[in-house]
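Worksheet: one structure, shown below.
As you look at this complex, bear in mind that one protein chain is not there, while each of the others sits in place.
Residue numbering begins at 1 within each chain, and the chains themselves are lettered A, B and C in the order written.
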Amino acid sequence: MMGSDLHFRDKIPVAILGATGSVGQKFVELLSSHPWFEVAAVAASEKSAGKPYRQAVNWLMPSPLPEFIGNLEVQKCEPNLPCSVVFSGLDASIAGEVEAKFAQAGYIVISNSRNHRMNADVPLLIPEVNADHLELLHSQSYSKGKMVTNPNCSVIGLAMAIKPLLDKFGVESMNVVTLQAISGAGYPGVASLDILDNTIPFIGGEEQKIETEPLKILGKLSKGRIENCQLTISAQCNRVSVTDGHLECISVKLKAKASKADLIAAWKEFKGEAQALNLPTAPQFPLHYFEEEHFPQPKRHKLLEKGMAVSIGRLRECPLLDYKFVILSHNTIRGAAGGAILNAELMVAKGYIFW
Amino acid sequence: MMGSDLHFRDKIPVAILGATGSVGQKFVELLSSHPWFEVAAVAASEKSAGKPYRQAVNWLMPSPLPEFIGNLEVQKCEPNLPCSVVFSGLDASIAGEVEAKFAQAGYIVISNSRNHRMNADVPLLIPEVNADHLELLHSQSYSKGKMVTNPNCSVIGLAMAIKPLLDKFGVESMNVVTLQAISGAGYPGVASLDILDNTIPFIGGEEQKIETEPLKILGKLSKGRIENCQLTISAQCNRVSVTDGHLECISVKLKAKASKADLIAAWKEFKGEAQALNLPTAPQFPLHYFEEEHFPQPKRHKLLEKGMAVSIGRLRECPLLDYKFVILSHNTIRGAAGGAILNAELMVAKGYIFW
Amino acid sequence: MMGSDLHFRDKIPVAILGATGSVGQKFVELLSSHPWFEVAAVAASEKSAGKPYRQAVNWLMPSPLPEFIGNLEVQKCEPNLPCSVVFSGLDASIAGEVEAKFAQAGYIVISNSRNHRMNADVPLLIPEVNADHLELLHSQSYSKGKMVTNPNCSVIGLAMAIKPLLDKFGVESMNVVTLQAISGAGYPGVASLDILDNTIPFIGGEEQKIETEPLKILGKLSKGRIENCQLTISAQCNRVSVTDGHLECISVKLKAKASKADLIAAWKEFKGEAQALNLPTAPQFPLHYFEEEHFPQPKRHKLLEKGMAVSIGRLRECPLLDYKFVILSHNTIRGAAGGAILNAELMVAKGYIFW
Partner (left out) sequence: MMGSDLHFRDKIPVAILGATGSVGQKFVELLSSHPWFEVAAVAASEKSAGKPYRQAVNWLMPSPLPEFIGNLEVQKCEPNLPCSVVFSGLDASIAGEVEAKFAQAGYIVISNSRNHRMNADVPLLIPEVNADHLELLHSQSYSKGKMVTNPNCSVIGLAMAIKPLLDKFGVESMNVVTLQAISGAGYPGVASLDILDNTIPFIGGEEQKIETEPLKILGKLSKGRIENCQLTISAQCNRVSVTDGHLECISVKLKAKASKADLIAAWKEFKGEAQALNLPTAPQFPLHYFEEEHFPQPKRHKLLEKGMAVSIGRLRECPLLDYKFVILSHNTIRGAAGGAILNAELMVAKGYIFW
């Protein structure tokens, strides 16, 4: 069933599900010149199927639509695509069923959707944080295929910034208030009349994801299962008038004593499996700490290390918990398509995807 | 020395210090049709003095510059103005000295600046919250005049929303993350290149004010002195791309058990001295609770009750403290000029300012 | 068939068609405290019908939803509403048919939609410009009812600013480039991802309206018909990141010689039937000329005279035509709901609507 084509033999052919949506477009943009993967197919809704991708898509990315992908005929999201790996940017309303169907049919599904994230046998993966969770794949129930997910766009940066603190000092609890970019809502997403000169203190379902997903991500693998991390998280989410880049104001209570310098050192030294394996999309330094008191900022730092690094700043003591600080990550790159691609690269390096 | 003029005898003549600045302009706008006060003089820097106000000011308010105020000749900020009450919108760099000079010379100084706020004998006044603090005036050191201040623009709404919770349930601690409007930085203030499509996670001096001013405001008057409220506050401040209206994400730990309904009832029932005395600028209900999960929002609710009410919403349980919620208040009306005018009205009603 | 209700007898009962849309909401806001009209019914799509208006609407106006209108049950857009006057904010996709049905059934239809604007027997009305066009109603084909329309939101201000020039100096041709606010596109309208930090040089159908509607509006009534004004107009339309207020850069070629002072005088002196009859919604001065070189601006001048006046500025010689200048008008007040209400007021004053 898996397609094979002489043209692709020097790269791994992949397909993108939900390719016309905003995460799908970011997949197209990032994969169009990827050293390991080649876009063999783009798939979307029945409405788009049969048209050249160029026509079906309302291209919103900053770089021009790559010629060869613009010419691809959009396929239906059915498991007869000429590849064995699919990246899914499908809307949550259909992702659950479609992704399961692909996995069942033997595809390796790299999903950005929320539907399967909390399944006990599905890794909720960040290569710098919990690469070992890939082991869950061995017990996954899909007959032939596999499924891996990446966390919510606000959770990835948060989990990455917390990981070295957890490892070195322990983290007891955490308060998180987000200022999230409009691109997180997809397209057309937020109406301009709602957000121009405004802030909206609500994002449906987001706070619950922030309060739960990190527990799994930061959990320990034990006897083939994840034991959730014991950690209390409280989240408040806001939408602000920013195109890309989620900012988060965090305060943490640590288990051990640590100085400001200790925390900054922990962040600066932090590297993970993605760096050890020198994956093509991995940032050189996953975490950057800024000394400037007015940094990080979405406009200035979202594209740090091609949008794959997390920026941290403003570490100071908290009168209530122990420390407070600010993080920033690019929500559609590190927080979505870029994160998923890094997951796939990890799977190649670890032998879960064959060249 | 106090001026007197037949023209003004049916209203109380007042002057505005720093009248060309952005808070000064808001004073002009709000006082131009005030039922009790009449603008008898506008004073500003040497550079502006001598010019008609119309020429000296770069008028930024939404309503047109009132004709008769436009014609006033700008005075120097020296204590020879034809009135006994001055509203000060002076920049903090000079407010300390100038305001003291006016108070010393016998003026009643209603200040919006930060310089004297924390002086032990100066009321940091919100008529709905601590009208009794006016008693401090009896022991104030200025030979003849008096000085009253209003809190920082982020603190007013916060103190008002917390006051009924404190009275009914006790508040142990509080975490506050603000999303503040650009008008809070005055004019020209924030550069557009810095804030368009951006968020800045820093506002100089603001966090410290939020962590300290409420302790005085919510403090108890005892033997002619304020005993600070015992309350731990942690604040993180952000500047967002919004013209007016500060949004704050708050979480609180209460001393007594209370249900969501208890908190909402406490907010809805809340009234203070400003309402009891039916002061002209007082909102009918100081606190409005919204049931809609995406409210309050700056664009939609900043002008509630002419910008003098505080909007509250999204009350829900907090996994870390007890409850979390969102508040919104208009930073240049309730949080600055309008708040100061309400303070002056309270002083008239209480006999500290004579008609 | 016309409803009658003791409660309304001191005002004229009216209904709003398309009451949940953005123009409909502006009708609700402006009519809720109108001295002559009272909202007797709100009508909208089948989806909303039967619900209280409060529930059916996503209220977007800056002032709170009026209590008594919030409680009204939304009706279907069928001609059995308890009144004889309907204001239509219906979407153009259905306005054509529904409005005709109401007119046919005997209602006076005051429409803001484009569908019937160019019908030869339908006045395209601006009370300051062509009040005499109401005469068309005598020959209108609807059996019992009547229909009046107001121009496109970009055309109203344009026609008003050109009218005195046309009358005094003659106008041969005109170039118009617009910078239009997002509220002109309704709700949800323009996606925030499309317009934040962006400008879109296209608005569907808008240029054609600007090039044709003024010819009818400025036309002469002759033997019961409109003779179009002979005038060449070229338009280019842009959407900018502004909530309310359309700005237009205009250049004109006049027929007679005229000095800058002549033009400014013509604008300042301009008054029309709306002012002569002292209609409640009429601005005192329909046109305001600003001498400041950086005026008018949407943010500062859109609400001039409650949003019913047109602001003009920057008159200077044009190397290509004769003069160039800038105009600004509030697109949802003067350019939509407010303009329609002024039309209805004119009809009351002229005896076309009976009290």
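Definition applied: a contact is a pair of C-beta atoms (placed from the backbone, for glycine too) under 8 Å apart; a residue touches a chain by one contact, two chains touch by 3 or more.
This is a predicted model, so every value here is computed, not measured.
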* Structure fact -> Given C:73, C:91 or C:197, the correct residue touching the omitted chain is C:197
* Among the options C:22, C:88 or C:251, which residue touches the chain absent from this view? -> C:251
* Out of C:148, C:185 or C:326, which is the one that touches the chain we can't see? -> C:326
* In the full complex, which residues of chain C touch the absent chain? -> 173-175, 177, 179, 197-202, 211, 232-234, 236, 238, 240-243, 247, 249, 251, 293-300, 313-314, 318-321, 324, 326
* Structure fact -> chain A positions in touch with the non-displayed chain are 60, 62-64, 196-197, 243, 299-300, 303-304
* To do: By the contact definition given up top, give the residues of chain B that touch the hidden chain.
  => 22, 60, 182-183, 187-197, 241-243
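One rule holds in what follows: only the chains that are shown with their structure count from here on.
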* To do: Would you mind pulling out the distance in Å between where the CA atoms of chain B average out and where those of chain C do?
  => 39
* Which positions in chain B touch two or more other chains at once? -> 197, 243, 299-300
